[in-house]
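Removed from the display is one protein chain of the complex; every other protein chain stays in position.
Right, subunit A next:
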Amino acid sequence: MKIVTLVKQVADTYSERKLSDSDHTLDREGTEAVIDEINERAVEQALLLKEAAGDGEVVVVCMGPDRASDAIRKALSMGADSAVHLSDEAIHGSCAVQTARALTKLIGTVEGWDLVIAGNSASDGQVAAVPAMVADLLGVPALTWANELSVSGSTVTVKRETDDGVTHLSAELPAVVSVGEKSNEPRYPSFKGIMAAKKKPVNNLDLAGAGIDGSEVGLANALVSVTSSAPKPPKQAGEKVTDEGDGGAKIAEYLVGQKLI
């Protein structure tokens, strides 16, 4: 089975994230860049399926600046076999629809895949729809927010878990799956894995190499524009008192004053 996993590099959610003043895109200089946590679960899921099948191939697909190669290396050191990386100045500032279209083209450079596995929601944009958008563009079923996944023959089934409850989904391959927080515990790369990753093939593509026209991507051609952005003034810390045996009563008093109880 050939599995494509979508990987994105994001600003670490444990660091302070900023937008650039000039074009309101993510200020990548100011933040620590890491593979998005949920993508590690996507890679893990792909590896589990490959191991269960006894053979197969896991191909990482990523779009992002050159330094996203660190995220790709992480996935390869976990055990993925190869990668396709679209890095081009021109993709900077692409919107969700453009991103989905570009990812679809990138997936198209991988021959004979059976399954695409992505994370359910990136921690930065939280659009949480790109996997389904890619599936729609590819003309294949989308089985998203999977916390359990199995493949039997040519059928994929998932247990989808969201705030709306549990939905059991099934579809024929090829298909797109996105995994949730509870899908698995990603493995740590072994020393051997880290060394092996350095030799694994990465297909570095620019727009032309991926067969994407410059007019299809980028800030200037985006279907939506951010017109202004500003950090929210930091919330003023309110009153802080040390409990002297009447702390609970003091909170109650405060809540009554605010008409909250």
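Some notes on this structure:
We take it that a contact is a pair of C-beta atoms (placed from the backbone, for glycine too) under 8 Å apart; a residue touches a chain by one contact, two chains touch by 3 or more; residues count from 1.
The rule is short, and it goes like this: contacts and distances are computed from a predicted model.
A chain of this complex does not appear here, and its UniProt-recorded name among "AzlD domain-containing protein", "Sulfopyruvate decarboxylase", "Bicarbonate transport ATP-binding protein CmpD" or "Electron transfer flavoprotein alpha subunit apoprotein" is "Electron transfer flavoprotein alpha subunit apoprotein". Per the touch definition above, the residue from A:Val43, A:Ala100 or A:Val179 contacting the chain not shown is A:Ala100.
When the missing chain is restored to the complex, the residue among A:Met78, A:Leu169 or A:Ala210 that touches it is A:Leu169.
Only one of A:Leu49, A:Ile91, A:Ala118 or A:Ala132 touches the chain withheld from this view, namely A:Ala132.
Seen across the whole complex, the unshown chain contacts subunit A at 13-19, 24, 37, 95-97, 100-101, 120, 123-130, 132-133, 135-137, 139-145, 157, 161-172, 175, 181-182, 222-232, 234-235, 237-243, 245-252, 254-256, 258, 260-261.
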